[in-house]
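Missing here: one protein chain of the complex. Every other protein chain is in place.
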Amino acid sequence: MPLVITRNFGRENSRSIDVYRENGGYETLTKSLEMEPSAIIDEVKNSGLRGRGGAGFPTGVKWTFLDTKSGNPIYFCVNADESEPGTFKDRHIMNSDPHLLLEGIIISCFAVGCHKAFVYCRGEFHRQIEFMWNAVEEAKAAGFIGKNILGSGFDIDIVIHKGAGAYICGEETGLLSSLEGNKGQPRIKPPFPAIKGLYDCPTVVNNVETICAVPWIIENGAEAYTAMGTERSPGTKVFCVSGPVKNPNFFEVELGYPLIDLINNEAGGLRDGVELKACIPGGSSMPILTPEEVAEAKMDYEALNAMGTFLGSGGVVVVPHTMSIVSLLRNLASFYAHESCGQCTPCREGSGWIAKILQNIDAGRGRPGDIELLHDLCDNMRGWAHKFHPIQPWLQKDEGMGGSKTICVFSDALAWPVQSYLIKFRHEFEEAIANANPSAAVPADISEKTPFTVLNH
Amino acid sequence: MATITVNDQEIEVKDGVPLLQALLDAGIYVPHFCYHQDLPVDGNCRQCLVEMETPKGASGVISCATPVGDGMIVRTDTEAIEKARRGVLEYLLVNHPVDCPVCDQAGECRLQQSYMNYGFHQSRVNVEKVHKNKTLQIGERVMLDQERCVLCRRCIRFCDHVSESHELAVGGRGDHSYITTFPGHKIDNKYSVNTVDVCPVGALTDTDFRFKCRVWFLKKTDTICHGCSRGCNASFESYNHNTMDELNGTAFRLKPRRNPEVNKSWMCDEGRLLYQIVNENRIHEPRLANGKSPEAIAWEKAFGSAAEAVSGAEGKIAGICSPDCTNEELFLFRRFLNEVCGSETISAESLRKPGYEDDILLRADKHPNSKGVDFQGPWNSFQEIIDGVDAEDIKVLVVLRNDFLGLADNGSELGEKLAKLDALIVIDSNHSMTSKAATVLLPTGTFAERAGSYVNFEGRIQRTFSANQPRWEAKTEFEVFRTLAAQLEKPFKGSTNAARVWQDLAESVKEFEGIALAEIGNTGTLAKGYETETAS
Partner (left out) sequence: MSFELSQETQTRINEEIIPLYPRKKSAILPVLWEIQEEHGHISREGMLYTAEILELPAAHVFGVLTFYTMFEQEPIGKFHLQVCKTASCEIMGCKGITQKIKDKLGIGTGETSEDELFTLTEVECLAACEIAPMMQVNKDNFGPLTPEIVDVILDELKEHGETKTTKRCL
């Protein structure tokens, strides 16, 4: 299987532009600049490439939504705010092949008519940001970034923008808010970024991995891309496997690859003495899978949807028999409570409440009725699960309508794990509650250390 | 206009407005916190959820962020929506401190109202609430309690879009978010108390009103702020408990009343404090200065002295009123001078200097009725009258609501000239330099104790209503003129009926011609010839 994203990894000095060019780098850019921009968009559309950040929206289609008649400049934002627990592919891409990302950006910007691109990189990626800036300087010196690049008449500037520690800046409108200089709080959609995005101008937001696929697609053609993967999930994806496996790492495989093989072959299988209890298939926001489901699961968007979960960012977290599901859920709920932007009521208050209830259950202070309470709280914060929504089956109810109760899907990203863990591993929660002593003293610092600033007024 | 179907009923609504506003205008109440008619939409409270039909089926949307479209099919009463509504309410109450017994907002708190109407659930909260700062005085008039805050951000939107002073922001993230100013800074603008008004809960409260009175003891009367020529529509709130309570009539606050043409939902901080003159420094009973210090007397004696002074003057009388008077007062005062005192010499000039003006609300002209004075000319100038006093052509001066001695630069000089008068009859509500110099002092009601009308700077006629009869021994000015006229055995045409008085006015003042009192209503109407003026 040809490698689309990780082809240059492992080469010595792979970050250098010289090494990149020695292996054919920037030749596709040269070729693209001679194409019609609309032809590039068509190629990407026909390849069926889907967003690799988590949502899985067809990339080429997203590009066609851009309002090209607004008279405003078009902006391109690359989402390098990789913060979904279990995911670390973008970090490796920026470590090993920053020029692939740049080439992808330049080709994509040329296709959509954008002259200014931002790479929004999470603040914790200090070294990766350094690598990206170095790569930008190298590309400028070689004439791939700047005015009238390669004599094509096309201007392009790329800015690497450093975040400062907020998971919600990975949500596309949260990213745009942060980039504009505000708190990274998502916005009400519609209007969508393709119509009104950065500075109210038409904007495309794409994940790092998605853009890195573009050079290969243009070089080898859409058909070559669709030859891999499945019909509705073509191509390859970089999956990340972590947890107590022998070889935790990232692996680029075709979509549709069996999950059990990913764990047992590529990741070397579970460590000695460790048994599989559960597996998160696509990053912490995705409903969990039992070992029986893991044996059946194929890693593509449709197959996982049919099982009631999502491919998401492809961050596979292996949960061993030694890990209490109650503790794991408590851990994730605390994460979401800490990362909630705080804008809308259900998520802001609900995430904190859910986290505290789970902290209580995990610490032996659970109460009867807590499970039902958690379910109800999740129901009140996640979007309605209308027919055919992947979580329908395990929710076992048809809510008969769509729409959402919050501004963005962060609340769903909390509710899906909570409800799926409560349903599939209910016995662990029941046991924790049965053995609990609810009147045990609650320690003073029950909530996670989000230091509350003392205000001087 | 657009036609939408709400709960199976077709209604006509204004096109392009938020669906929530259309529903509220049609009388269908949808609970909400963050939406405010005069602030940009935020959509963060999620309380205004309604169900809308889409091609894919029913969908829950927030009505504040959904503009009305012709043919929309909306439901506000489905089980799913009711559950979502209760869910949001429950979430708002998770960390909200149940401070009601000590919170000023009780009785006018949106959270209380929503809970009583849509929640009424038992609390399921079994975890420690998030604690934040309480009693932070972030402005001279604004007290902040961060725990009570529901983070609707109306206060921030006000400071960003209306006062454009940008003092407020949300600090932190998640359920540890809090409203704050920059550390060490205060809310420092002339409209800060509006943030208290827009706050749906007791997070922002007015320091002037703090712990003073429960709102259910307050009676609200429509009035017009008399602080400047903008004439912001206001609501005068005074104590009104059982009939025996001595406190009845005590003023507690002035709050804005919404008028999209004049002041939207806002008032300046200064104007709000004008309620204080209803309580403080009032002239309680008539006084007579017999060449000695003024002594309190009964009305009978006061009227007698005044009548004596008037008849003794034999027409050498002048009147001074001001643009603080209502149109009705100006009209009746002139009639009193002409028909009862036999004088045509009258001034409505005020010595109050212009003050601060901005393009939000405050106007430089600090009188509520300058335009009304213009309409009812001609007037003599103030100087003409003083010259007349000096030359002893004027022996008796009748003053209605004009503290010229207090406002003049040359007060003592004026005072000397006034000593030449036989009588200085002052009709006013509060003590002032002029009232102290009066030989006959007749107390009347404040702005809150009379009904009338003003004309604001752009020609808008606006009505003010009376909360109660004048307090203590004060009488309405109409009562004063009528009784004096009777003492002097002269007829005096007037009425206690506002419509009759207005009709009288409208027949004499061309700018009021053809305008019925009902037309003015509670929101005012533009005077004749001013219809094309737009509000600034």
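Order of writing sets the chain letters: A and B. Residues in each chain are counted from 1.
One rule holds in what follows: a residue touches a chain if its C-beta (ideal position, glycine included) is under 8 Å from a C-beta of that chain, and two chains touch if they have at least 3 such contacts.
Keep in mind that this is a model prediction, so the values were computed, not measured.
K.L.:
Looking at the whole complex, which of A:R91, A:R187, A:K237 or A:K298 touches the chain that is not displayed?
P.N.:
Reading the full complex, the residue touching the unseen chain is A:R91.
K.L.:
Touch as defined at the start, partner being the missing chain; which of B:R110, B:R173, B:R401 or B:K475 qualifies?
P.N.:
Answer from the full complex: B:R173 touches the omitted chain.
K.L.:
Which of B:N95, B:T181 or B:S432 sits in contact with the chain that's absent?
P.N.:
Final answer for the missing-chain contact: B:T181.
K.L.:
Quick one: say which of A:L179, A:V205, A:L311 or A:V326 touches the chain that got left out.
P.N.:
That would be A:L179, which touches the missing chain.
K.L.:
Using the definition of touch stated at the top, determine which of A:A139, A:I156, A:V238 or A:L332 touches the missing chain.
P.N.:
Touches the omitted chain: A:L332.
K.L.:
By the contact criterion defined above, which parts of chain A meet the unshown chain? Give residue numbers in ascending order.
P.N.:
Chain A touches the missing chain through residues 73, 82-88, 90-91, 95, 116, 122-128, 159, 161-167, 178-184, 199, 240-244, 248-250, 280, 284, 315, 317-320, 323, 327-328, 331-332, 335, 338-339, 341, 448-449, 451, 453.
K.L.:
Mind pulling the chain B residues that touch the left-out chain?
P.N.:
166-173, 180-185
Heads up, the rule we're going with is that only the chains that are shown with their structure count from here on.
K.L.:
Between chain A and chain B, what is the separation of their C-alpha centroids in Å?
P.N.:
Chain centres of chain A and chain B, defined by C-alpha means, are spaced 54 Å apart.
K.L.:
In their complex, what parts of chain B are in touch with chain A?
P.N.:
Residues 43-47, 49, 51-52, 54, 56-62, 65, 80, 83-84, 87-88, 90-92, 94-95, 124-128, 130-133, 136-138, 150-151, 170-178, 180-181, 183-184, 186.
K.L.:
Any idea which chain A residues touch chain B in the complex?
P.N.:
166, 183, 188, 337-346, 348-353, 356-357, 360, 367, 373, 379-381, 384, 386, 399-407, 442, 446-447, 450, 452-453, 455-457
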